[in-house]
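All protein chains but one are shown in place.
Residue numbering begins at 1 within each chain, and the chains themselves are lettered A and B in the order written.
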Amino acid sequence: MDLLKWFEVRGKSLFYISYSLHRITGLILVLYLVMHLSYLTSLRFGEEIYESFIATTVTPTFLIFDILLVLVGVYHGVNGLRLILHEFGLAYDVRRPILYLSYFLVLVLWLYASYKLYVFIVGV
Amino acid sequence: MLKVVGMENKDKSNMGRDVIFRIKRFDGEKSYWSDFVVPAQKGMTVLEGLYYIKGTYDGSLSFRASCRMGICGSCAMKINDKPRLACETQILQLNSSKIKIEPLDNFRVLKDLITDFEGFFAKHEAVKPYLIRKDDNYAEPVELIQKPEELHAYYDFTLCIKCGACFSVCPAAATRDDYLGPAAMAAAYRFNIDTRDEGRDERMFMVCSDVGVWRCHFAAECSEVCPKNIEPAKAIQKLRFQAAVHMIKKALKRW
Partner (left out) sequence: MAEELHTRKVLEPLGWIFQLLTGLLLAILITFHFFETHLIAHDALAFENVITRLTDPAHKVMYGLLLASVSFHAFNGLRAILLDTEFGARNTKAINILIVLVILGAFIYGLGLLFTF
């Protein structure tokens, strides 16, 4: 399958790996968007049904998915900002430091958001 | 005792060692791997290793090569998973006892390490990589004047040797056969920003199309593997900006 070449990262640099990850995270986020919008229809059916949806999804069991989703979102966002910068033709000559910085930012933002989510749902 | 010049400084590790060349072969029907032992010396290139194999073990091993000094762009191949020029890659500097050699990706393999470059060159031709002037007069040629800084703006992009390394790692080229690719678009950008050129509109016709700049998503691997460091990724980003401005301006004019 030719499409798998998008994710063939053997011998490639971190730039290419970022491209592959951007594509995968983008597809995951499209799926999530569809789910998220569908979920909101439960608001139409009144308080009871909506609250029962919330009771099943905002739980410690779902926390792991939430945290992974945050990672996907944060990665796509931060890496996307890097791409926007370069696609406007800016800061090309410092693209390597910016690349490393973006991964550092992803890690920091993800850990912070995950910690906050954990507190929010499990409630320490 | 006989004294050999230079022998006293000779480091044992530089004396050379046997290296296994693992080469991906293709005979027109099936592909298979062949292993050969090459006695590598300090300074010996992968291309010299291939010539050694061809001369010593297997005369049917096929590869392209010409200048042996990194200027003709014939011998680009995948060496240890990265596209490099065989003539500019030294065996011992790869630091491995086994060297994996494959033909370039994204090209059709003809035989062993030889790939089909016809489409690649046709794409190059399609972007009109030459000066286009409205006042061409071959009977009475005039000198075209240019300032040094105007030369430096595009000079780096003139160094392309069309080896195909950038095209072989491009993810857009992997899934679209008709995609122009980094080398052709870097050439288009090189002539677009040349102050002597007047053919931007003609060139933009190809560049703005479905197979041009819109397929690039800045994986930037082309810049990473370019043996001449000409940074095609940079050229494409700037070219896309040019293309967007060009197309929107044209659309507004039509209104």
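Simple rule for what comes next: contacts are C-beta pairs under 8 Å (C-beta built on N, C-alpha and C of every residue); 3 or more make two chains touch, one makes a residue touch a chain.
Just so it is clear, the model here is predicted, and its values are computed rather than measured.
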item: Contacting the left-out chain in the complete assembly, out of B:L104, B:V211, B:V225 or B:L239; value: B:V211
item: Residue among A:L43, A:L68 or A:V94 that touches the chain left out of view; value: A:L43
item: Sole residue of B:A126, B:C160, B:A188 or B:I230 that reaches the chain not shown, by the stated touch rule; value: B:A126
item: Residues from chain A at the interface with the omitted partner, ascending; value: 2-3, 23, 26-27, 29-30, 33, 37, 40-41, 43-44, 47, 50-51, 54, 58, 70, 73, 77, 80-81, 84, 87-88, 113, 116-117, 120, 123
item: Contact footprint on chain B, counting only the chain that is left out; value: 119, 122-123, 126, 171-172, 175-178, 180, 205-206, 208-211, 214-215, 217, 240, 243-244, 247-248, 250-251
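The rule is simple: only the chains that are shown with their structure count from here on.
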item: Chain A and chain B: spacing of chain centres that average the CA atoms, whole Å; value: 35
item: Residues of chain B that touch chain A when the two form their complex; value: 78, 80-82, 105, 169, 171, 174-175, 217-221, 223-224, 231, 233-234, 237-238, 240-241
item: Touching residues on chain A, where the partner in the complex is chain B; value: 2-3, 5-6, 10-13, 15-16, 18-20, 22-23, 83, 86-89, 92, 95
